[in-house]
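Note that one protein chain of the assembly has been removed; the remaining protein chains are unaltered in position.
Then we have chain A:
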Amino acid sequence: MRIQLNGESFELPDGTTVADLLVRLELTGKRVAVERNLDIVPRSQHAATTLVDGDQLEVVHAIGGG
């Protein structure tokens, strides 16, 4: 399946969960927040949330700002 991740197209095996994706991105345990199709995916739901073709994902973190 193909998803949009932070505005870029991304190919993933079927059945990938948000938690799987974060492992793949080496972001496990990092302070990030995930939004899927404009809805927040709470950290407690990462493992239970299975992605589907066409999903729009945003993965964000904190950086310097004023």
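Going forward, a residue touches a chain if its C-beta (ideal position, glycine included) is under 8 Å from a C-beta of that chain, and two chains touch if they have at least 3 such contacts; residues count from 1.
Just so it is clear, contacts and distances are computed from a predicted model.
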UniProt lists the protein of the undisplayed chain, choosing from "Sulfate thiol esterase SoxB", "Phenylacetic acid degradation protein", "Thiazole synthase" or "Peptide ABC transporter permease", as "Thiazole synthase"
Residue ranges of chain A at the interface with the undisplayed chain: 5-8, 10, 25-27, 30-35, 38, 40, 42-43, 58-66
